[in-house]
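To start, the structure itself, in structure tokens.
For this view, one protein chain was removed and the others were kept in their places.
Chain nomenclature is as follows: A, B and C, assigned in order of appearance, with residue numbering initiated at 1 for each chain independently.
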Amino acid sequence: MVIPIEWYLVLSAFLFAIGAAGVLMRRNLFIVLFSIELMMNAVNINLVGFSRLHENLIGQNFVLFTMTVAAAEAAIGLAIVTALYRNRRTLMVDMFDVMKG
Amino acid sequence: MNYVLPLIPALPLVAFFITLFLGKWWLKDSAHWIPILAMAGSFVLSVAAFLAIRGEEHAMVVELWRWIPVGDFQVPIAFQLDQLSSVMLLVVTGVGTLIFIYSKGYMHGDPGYYRFFAYLSLFAFSMLMLVLGANYLLLYLGWEAVGLCSYYLIGFYYHKPSAASAGKKAFLTNRVGDFGFGLGVMLIFVTFGSLDYLHVFEAVEHGGTSEGILLAIGLLLFMGAMGKSAQFPLHVWLPDAMEGPTPVSALIHAATMVTAGVYMVARSSVIFASAPTAMLVVGAVGAFTAIFAASIGLVQNDIKRVMAYSTVSQLGYMFMALGIGAWIPAIFHLVTHAFFKALLFLGSGSVIHSLGGEQDMRKMGGLARKIPFTYWTLIAGAFALAGVFPFAGFWSKDEILGMNFKGGGYIIWAVGLIAAFITAFYTFRLIFMTFWGESRMDPEVEKHVHESPWSMVVPLMVLGVLSVGAGALLGIPPEGGLFAKFLEPVFEPANQILGVHHEAFAAIDVILMIVSLAVALSGVALAYVFYVRRPDDLPQKAGAISQPLYKAVLNKWYIDEIYDATIIRLTIDGSRWLWRVVDAGVIDGAVNGVARLWDIAGRIVSPFQTGRVQNYAVVMFVGLFVIVTAVIVF
Amino acid sequence: MEFGFAEQIGFRALSLLTFLPSLGALIMVLFMRGRPSAYKATALVASLATFALSVYMLTAFDSSTAAFQFQENFVWIENFGINYHMGVDGISMLMLLLTSFLSVIAIIGSWNYVKDRELAFFASLLILETGMIGVFTSMDLFLFYVFWEVQLIPMYFIIGIWGGARRIYAATKFFLYTFTGSVLMLVATLAVVWWYGKESGALTFDILTLQNAGFPSNIQFWGFLAFFVAFAIKVPMFPVHTWLPDAHVEAPTAGSVILAGVLLKMGVYGMIRFCIGFFPEATVNAVPYIMVLSVIAIVYGAAVSLVQPDMKKLVAYSSVSHMGFVTAGLFTFNQQGIEGSVLQMVNHGILTGALFQMVGFFYERTHTREIKDYGGMARPLPIAAAFFSLFVLGSLGLPGLNGFVGEFLILLGVFQYMKVFAVIASLGIILGAGYLLWMYQRTMFGELTNEKWLSLKDLSAREVLTLVPLAAMSVVIGVWPGPFLEMLHAPSLEIIAKVEPFMAQQHSLVQMASTFLGGF
Partner (left out) sequence: MAEKLLFIVFAAFAVAGALGVITRSNVVHGLILLVFTFINVAGIFLLTQAHFLAVIQILVYAGAILVLFAFVVMFLNLREFQQEEQFHRGQKWAVVVLAPVMLAEIVFVVTAVTWSSVGDGFTPEAIAAQGGNVMVLGEQLFTKMLLPFEIASLILLVGMVGAILLAAKEDGESVCLREWDDDDCVSASLVEREV
């Protein structure tokens, strides 16, 4: 294997950490969704890397499913975004606190 | 007999259903035909039953089906025909038929006409079940069912609050008595393993049952009898029951239902005979009630209330007789009383009817010439009630007093004699105030006074004849007449236990007869002095002399007020306390308190729930960090 | 023997019976949205078919044996020994009849009662019916628990959505009370199953197996306590009864009918199956306490009923009193007491169901339940008054109507157990006559309090149709209870046989107490 597995893992860790940070600190709902996509990609990198390491295609297969879920998630997420925006006319996440105790 | 016997109660039941379901839309004003025919049919069948049982040694039992079969508790729907039930059958169906006919005239034009006849039929059915039932549970069934009909009929004019609450009072007071009755029935079952009369009585005769238990059974049963037969202290419902239409008062509250208690004690004669203390209680309560109720009857002004207290008092006589073991005189008095009291009630009903509903005797007077049939039949009834020779009441009352005297119950005899005197007095007070003297009627009412229709007068005349002649026909010689001979087999076992032996008619009987006749006549005479000779001043004077006593009697010895202030008040207040304090306060308070505790806890921690997803995510992230760090470090 | 009885009818009768109502609900929800007449008819047909099936099963039912009949047994979750096991004995057969009968009545009775979300209402009723029937047919503890919870939810919605003004409070109270019991029951269930699994090496939730397990004393004690509390809440026994008046007052008529008619019986049924079935020894030891509580419930419920200003609340408290009779009768452990108790459950279902139905009819007309707002109603509503009086009389135990038979048998049973209790319980009967007649007098008799009432319409044909079967049953059981009691002979003897071995030690205690309390 030309590229060591650790490289994949470290890259993935970086992307994941950045994505997580985005989810946690951004107020804009769109950016939050973007960040989630970033985290998913980080996972995909891992899967592909291990697929290469273990010399099989299971990881690659799995990435396909991740993408499926990501697509579905994006579709529904965006639908929720439009519905929310229509009802509340804001997309700042901290404004949505109906469940406040 | 197998088919005839069940038919006797079945006929009125069928009449009840037909009248109830078809009465409103179809039968309407002719709703009386079916019940009257059914009742007459029952009477004919009862006569057949009477003929069949005459002279038979043993009772006939017809079982229809098992009513409640559970393990060793087997209660059938079964009818028992013996001499006692035969007598009761004749009284119930006979007097019943007459009163049904009378009701046709009396209730004419009432909006609830069909309803009235339906209730009456149901009552007849229930009463017949009561007297025909072959076990205590069926007796209980009839017992409660007649109470129910009484409830409906007292509250017949249900839109009158007083009528409605009188009905309720009757039912509840009876329930208090039935409380004892029910427990008595259970005790009988637990003791003897059966509720069938024949089985139970045989077991008692056989001996071996502890007297304590028999005493308990007797007292509990008698408690039921006290309720139904309006004996002190459960008598309060009967005078109020006069809110019902007059035929109801005559049939239910004079002739039949209220005598159910007497019937029950007589039926259980074997049990009572084996528990002398119970008999003593029965006699004492009867004697006390006899004089107690008579005293109240003295001063009542409502014509029907006088009758009501008189009924209570006469029922007391019957229990007095039962208490001394004079079973047959008690039943004899029951029969004659049914005749003359029904007559008196129907007669006063006729008076009320002719006066357009007036019941206050102070607003009557001088009616003798205006309604002669009613007057003459009522006179016959009054003499019978007062116990004047040779009217029916004389014979039966005299037997009771005589047997008490001869049995050594001098105190009870004396009490009975005083009560007889009072009875004669108030009876003729009623007659004189109503029919003699000056008219005190409203001129408006007076114009419309009229003799009642034939359907009312004919039953009066029949009952009048019976009140005059039945006593002499059945009761001569005292204690050995036709009636006594007929009933002999039923009470044979009880008499054996008591060790009573029949005595021949003797001089002592004649003396006693003369004494009681003298007492009765002096009562009549005193009434004559008071209300015919000097009606304007003597009654007032007498009242003034005994002012506190008079007031107490006028207010029925304040029994109702005492009950209201004690038992009823306590129950209601106690219940309210249970509801408000225990239920809503303590129990629900505890439940809601637990809920409130959690509510407070929730309020304390709920601010942590900011509703912002990202806050939660950060906390999660911190948690993840802690775990990962922990894994790395350790 | 285990599986033989299913062939009596030739098909899986019990499963069909259980799920038929749900099937109806499913059809309604899927295909009949927005068509009231269609889904109402479907609901009626589904419930009628269920009732018809239960009656048909009765014809194939063998009442001479205490064995469970129409059994069906399939493996469900093998690893935990959970089976789909159903079967009925005489007691549950009677309960099934009562359930399917009252469901029909409730559905007809609320034909026009509910105004909004009718579809959901009728579907809830049908699902509720499935839950109730399931409870009475389950022979697997796990299955039983599932159905036990299943019936809770539709009832919660029925009270919470279609109820009166304080419906949320009432529904929550009802749910939390019952659920507290359920959780206790669940814990006890797991404990019992775990113990038996440890002893025998195989987990099983089968009720018949567990009934013969012979648990040791400490398991008996705690298991009994947990199960008993769960069922006592459902009955409800004093002092855990306070959810009942609230739930009844707020529930819509059909809810009250089912609640009083069937749900309360599930508590007693559970006691029979589990408390007595699993823990006979602990049960016998607890009898004096249960008796005291029952007798308190009888008198207390009656006394509190006496002063209720609200008709529905009055009937609700009277249920407490009547159910006190039922529990008192059951734990006498003699044949009269047990059979009277089970019969009284049926009677109470019929009579109280009918009373609630009547109050509902009045409420639909007048929109008030306060007794003081009524008065003289017999004039504008003679037919209603007649029916009302019949049910009132049945309820206060008039001989010839059904209430009497049960009540008398129970009292007879209690009398044999201990006389003092019978005496006190009889006081409850006097009070019973008091509050019922007083209510009747104040509502039906007397002067008309409100001129408006004169224009009220008497019962419609549909309303009469719901009352006639109830009235007929009331009379039939009153004069000929034989066939009903016959179904109970074998099961009641079985119960007695079960507790018999433990009665000896109990007996001395009773006698001690009885001399102490001064029984005759």
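Rule of thumb we're sticking to: a residue touches a chain if its C-beta (ideal position, glycine included) is under 8 Å from a C-beta of that chain, and two chains touch if they have at least 3 such contacts.
Because the structure is a prediction, the values reported are computed rather than measured.
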item: Chains shown that the absent chain touches, full complex; value: A, B
item: Hidden partner chain, touching residue among B:33, B:65, B:410 or B:625; value: B:625
item: Those residues of chain A which, in the complete complex, touch the missing chain; value: 1-3, 5-11, 13-22, 24-28, 30-31, 33-35, 37-38, 41, 44-45, 48-49, 51-57, 60-61, 63-65, 67-76, 78-83, 85-92, 94-95, 98
item: Interface with the undisplayed chain - residues on chain B; value: 614-615, 618, 621-622, 624-625, 628-629, 632
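Convention: only the chains that are shown with their structure count from here on.
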item: Most centrally placed chain - per-chain CA mean versus overall CA mean; value: C
item: Intercentroid distance (Cα basis), chain C paired with chain A, Å; value: 55
item: Whole-Å gap between the CA centroids of chain B and chain C; value: 37
item: Shared interface positions of chain B, touching two or more other chains; value: none
item: Per-residue overlap in chain C, given as positions that touch at least 2 other chains; value: none
item: Residues of chain B touching chain A in the complex; value: 602, 605-614, 617-618, 621
item: Contact set on chain A toward chain B in their complex; value: 20, 23-25, 32, 93-94, 96-101
item: Touch list for chain B against partner chain C, complex; value: 24, 65-73, 77, 137, 140-141, 143-145, 148, 151, 155, 158-161, 163-165, 167-168, 171-172, 175-176, 179, 182-183, 186-187, 189-190, 212-213, 216, 571-572, 574-576, 578-579, 582-583, 587-588, 591, 595
